[in-house]
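In this view, the complex is presented without one of its protein chains, the others remaining in place.
Just so it is clear, A, B and C label the chains in written order, and each chain counts residues from 1 on its own.
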Amino acid sequence: MNPVTEGLPDSFWGIPVPGPVALASGTCGFGLELDAMGLLEDVALVFSKAVTPEPRDGNAPPRIHDTGYGLLNSIGLANPGLDRVLSEVLPAAAGLSRPLVLNVACESVSSFGSTVAALEAGGSHAGYEVNVSCPNVEAGGMAFGVDPAAVASVTRAVRLETRRPITVKLTPNGGDMVSAAKAAEDSGADAVTVCNTFLGMKLDWRTGRPVLARGVGGYSSPALLPLVVARVWQVGRAVRIPVIASGGVWEPGDVLELLAAGASLVQVGTGLLRRPSLPSELAAGIRELLCGT
Amino acid sequence: MNPVTEGLPDSFWGIPVPGPVALASGTCGFGLELDAMGLLEDVALVFSKAVTPEPRDGNAPPRIHDTGYGLLNSIGLANPGLDRVLSEVLPAAAGLSRPLVLNVACESVSSFGSTVAALEAGGSHAGYEVNVSCPNVEAGGMAFGVDPAAVASVTRAVRLETRRPITVKLTPNGGDMVSAAKAAEDSGADAVTVCNTFLGMKLDWRTGRPVLARGVGGYSSPALLPLVVARVWQVGRAVRIPVIASGGVWEPGDVLELLAAGASLVQVGTGLLRRPSLPSELAAGIRELLCGT
Amino acid sequence: MSSSGPVDSDARVIACIPADEGIFRIALEAPRIASACRPGQFAMLEPSPGAFPVSRRPLTFSSCDPEAGSVTFLFDVAGAGTSILSRSVEGDSVRILGPLGRGWETAPGRWLMVAGGLGIAGFPFLLSTADEAVVMAGTRTGRGTSCCPPGTVLATEDGSVGMRGLVTGLLEDVEWDSFDSIAVCGPSAMMRAVVARTPPRVLGRVQVSMESRMGCGWGVCGGCPVPSSRGGFMSCCKDGPVFRACDVDWERIS
Partner (left out) sequence: MSSSGPVDSDARVIACIPADEGIFRIALEAPRIASACRPGQFAMLEPSPGAFPVSRRPLTFSSCDPEAGSVTFLFDVAGAGTSILSRSVEGDSVRILGPLGRGWETAPGRWLMVAGGLGIAGFPFLLSTADEAVVMAGTRTGRGTSCCPPGTVLATEDGSVGMRGLVTGLLEDVEWDSFDSIAVCGPSAMMRAVVARTPPRVLGRVQVSMESRMGCGWGVCGGCPVPSSRGGFMSCCKDGPVFRACDVDWERIS
């Protein structure tokens, strides 16, 4: 059975969606900019920039480097922090034309719990994306994601605080993603996001120094799509909860390939940074491709 | 200090080398084809196709797919096996104009030991590359590489059988590469190879089927260079033995970047498949780049 | 007319011609952008219809003709992206997102505009809105001089054109108080030097156009931090690229 030619999903987590394309965390803010441009129409869900308990300035610049074949980023979860998200951002996002999923990143298990508990008061968001895979921070981030036991603890801590659906965003940078996905499923996750950026680095050989201030960064590129397809495929056969694909999507066929690999929803990140109109272009392209079958 | 502008290495493991470029395992056979074309001149070392205890037919076709941005392979360690390597290949390779390092892949720790013991009788090869990172086999391969304890056992087993230098070829597909590298170092390795192909997959969404017969494969691409640079950098700071970089090299600057990241030798694989003359082109390009500094 | 947020569209290349050694001027047909953009704002141009390079390149509007529906940019061939752009020919299509960011706070009165290198690119547009202005520009070798508006006071490091020395040398005789607004655009080190030389009493009139690598240009990636004098960072693409000089923490500018 081929899920793709059988028809595209029209809902996710019980939420009606116009198609399978969602916006990846950290590449769309809280959706407000795109909504102002009228570009959320074809978007399934908006995954917010990571929210952390405290405000974070982020890493020292330079934080972005385009290697030509891909983007290295070292943002470091820059965000206004829980309080201002509650007082300023969520009220502003209340009128968003598509549902918002809050991406949450913390440095300890208990802080994951308390941050989500605080956000529960906040508004009408559709759910949470538990970020245990950020490659750009010293504490937390992918240090959790590489360890299935830590993934389980974090997932349970969040699960205890909310009845909204949660997805756990896994890391490709070590450990065993299939075990981590199963740990998330067993601990009450409603989906897993596969995956986050790949650890990468560029050095200037003339100086011997990294181009990003922090040295390593998270790397994304359309050339990484096969790595994401493999991981979605492997995780998809190991869990029964939906898989949200994240990584390498550039063209309509990429979305269909990830769906065929087992994804229920497909995020776009780096491609969106380049083309805010990408979700609409993908929606149109997908319609065209499927007409031809 | 920048190793690159200080001058390139002129020896490795005590072997004089014309430059830092070596040939990656599985992309140059045993060096005979290139030698016949007169193209080994600028090559530091030839890393052979994996040798396994028994002959292996390899995986079912298709085994190769060019995604456009990279190559997926699922060769499955096809090789004539230990006996014929000893009786036919090594004698033929005795006259090779550059030193040969034998890449060895086995399914158990003891078999690694006995295979190397048998090869010790074989010839004039310069050393071994212990392959614990093949993504294209069910048993052995990267199943060892993701587990530092298994890496240690395999390394010790090989170390016991030979005084020739050995490098352990690590996997980027799970586990913790830095711990694996330390395990190899502590168990007597003379270098580590960072790394092997990345697990990847391509599906045809129209049929829902993978394009490779085995489903997943090993993915290589010049767009993966930043992933390899990051891993060379991290491993290089954690071990004192030399790091042999393997992955993503296409242009002269790529070689210098990997040296700047901490590599002592740089393998070319997929780029070599495309251009058998790549090592000479890189050597010329490197000379040109360094003249300009 | 009121500006209504950036527009992402394919624009026809009207012309792309060398303006000086390694410098190109590209004119694009982009009516909606032309009628909305303000001096100091910028656009993100996609250097290739293929996938690579993966991100767009920010360029400041150099001039704008709302009637003709066209905008122009002046750019250095700095690397892969601008090199692809420079090979555009009439009739090609270039994807462009704009106008983006906050431009110069335009104000009546007399302007001093100080440029370093291709920081001059945006001044023709700003000049077109100014009552009266003095323009000063410094370059290393005189490359780019031909892109400066007529009457620009010049300095070159090699002395080939104008005064020998840095652009800050030109500022020594400036009657600061005669200017109502001061606009500075160029490499960070040059802007820091200019700001350092400005008498504190006029610092409030100084605006600077900051540069940063940009991942998106439309305010969502967090890739373009500019250190704020109040601590933390501002976003170059959304809070800037033009800032009041006193809002920038120059100590944290490398």
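What we mean here is this: contacts are C-beta pairs under 8 Å (C-beta built on N, C-alpha and C of every residue); 3 or more make two chains touch, one makes a residue touch a chain.
As the structure is a prediction and not an experimental result, all values here were calculated from the model.
Colleague: Among the chains included here, which ones are touched by the excluded chain in the whole complex?
Modeller: Touch partners of the hidden chain, whole complex considered, are B.
Colleague: Among B:V21, B:I75 or B:V132, which one touches the chain that has been omitted from the display?
Modeller: B:I75
Colleague: I'm checking contacts with the chain that's been left out. Which of B:N131, B:S153, B:S221 or B:Q234 qualifies?
Modeller: B:S221
Colleague: Since one chain isn't shown, list which residues of chain B touch it in the complete complex.
Modeller: The missing chain touches chain B at positions 26-29, 33, 36-37, 49, 55, 57-58, 61-66, 68-71, 73, 75, 78, 220-223, 250, 270, 273-277.
In this section, only the chains that are shown with their structure count from here on.
Colleague: Averaging the CA atoms per chain, pick out the one whose centre lands closest to the mean of every protein CA shown.
Modeller: Central chain is A.
Colleague: Using C-alpha centroids, which chain lies at the maximum separation from chain C?
Modeller: With centres defined by C-alpha atoms, farthest from chain C sits B.
Colleague: Measuring from the mean C-alpha position of chain A to the mean C-alpha position of chain B, what distance in angstrom results?
Modeller: 33
Colleague: Nearest whole angstrom, what separates the Cα centre of chain B from the Cα centre of chain C?
Modeller: Measuring from centre to centre gives 48 Å for this pair.
Colleague: Hey, what residues on chain B touch two or more of the other chains?
Modeller: Expected reply: 69.
Colleague: On chain C, where are the residues touching two or more other chains?
Modeller: 51
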